[in-house]
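Mind having a look at this structure? Questions to follow.
Heads up, one of the protein chains got dropped from this complex, but the rest are sitting where they should.
Right after this comes chain A.
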Amino acid sequence: MGAQLRVYKRRIRSVTATKKITKAMEMIAASRVVKAQRQVAASSPYATELTHAVTAVASGSDIKHPLTTEVDNPVRAAVLLITSDRGLAGGYSANAIKQAEQLSAALTGTGRVVDNYIVGRKGVSYYAFRERPVTESWTGFSDSPTYADAKKVAAPLIEALSKETSEGGVDEIHIVFTEFHSMMTQTAVDKRLLPLSLEKPAEDSADVFEKAVGDEIHALYDFEPSTEGVLDALLPRYVESRIYNALLQAAASEHAARRRAMKSATDNAEDLIKSLTRLANAARQAEITQEISEIVGGANALADATAGSDR
């Protein structure tokens, strides 16, 4: 076999092996998207009921709570960025990071110091490489987050919010994650989690939270043990639930993005195999042609030589 042909054959083999891997990853991601979507759906009754409760307290009382009052001159804001742990998901993490950068720039522009909180190894390494300060980070659960993970993430954020800004506390919490619309569309979004804008809670809320809040008039509630007590217990749960929802949507988006990236990788591999096969065929034909012309040439030379000696 000619050297040219051997090189093509080797490349075809290697691309075929890569294609098998990307195809497998595509199918795994496809099945996980479905699972992740189911988890998003399963978590929505809790989120809906919780939003009901929060709006009930908010509209049924006029007490001031640090988690609901808007500060006149916010000096420090926390940004929670949700990225993936693994790559091979197209622009998934890059888009979320870009969104966070934009938000940080906007916040810094209005005189706020930004504290970064990051979920996912990709985001962590992005900030580490650029030597930016990261207040806290979590890795290892981006593809299947549990409620316990959401609690872990929410705890330092809630703590930072209840502290004074002079002691390192924050006035606002923003969250940047990738919203899952459909298998084909996921968009990186930023949302303000706290302080709650209680007048229009639906405005900056995720879909599941929007559904719960309508134009309903809430009844006058009895609070057990007290309004403050209920609000104290309710708001951290609300934050956790919002973060849990964001984590789940981000996980679903991650799998969908990975599925799409792997699908186009598989398609590209197929194209590459096709064109390489063409080249290999051409090389094989060229080799055969060359061999024939060599034989013919050799035979002719031999015939000429014998014809000459005969004379």
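One rule holds for everything that comes next: contacts are C-beta pairs under 8 Å (C-beta built on N, C-alpha and C of every residue); 3 or more make two chains touch, one makes a residue touch a chain; residues count from 1.
Convention: contacts and distances are computed from a predicted model.
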Omitted chain (choose from "ATP synthase epsilon chain", "Cell shape-determining protein MreC", "Heme exporter protein C" or "Dihydroorotate dehydrogenase B (NAD(+)), electron transfer subunit") - UniProt protein name: "ATP synthase epsilon chain"
Omitted-chain contact residue, chosen from A:22, A:39 or A:186: A:39
Contact partner of the left-out chain, one of A:133, A:225 or A:308: A:225
Touching residues (missing chain, whole complex) on chain A: 39, 42-43, 45-46, 49-50, 52-53, 56-57, 60, 146-147, 218-225, 229-230, 233-234, 237, 240-241, 244
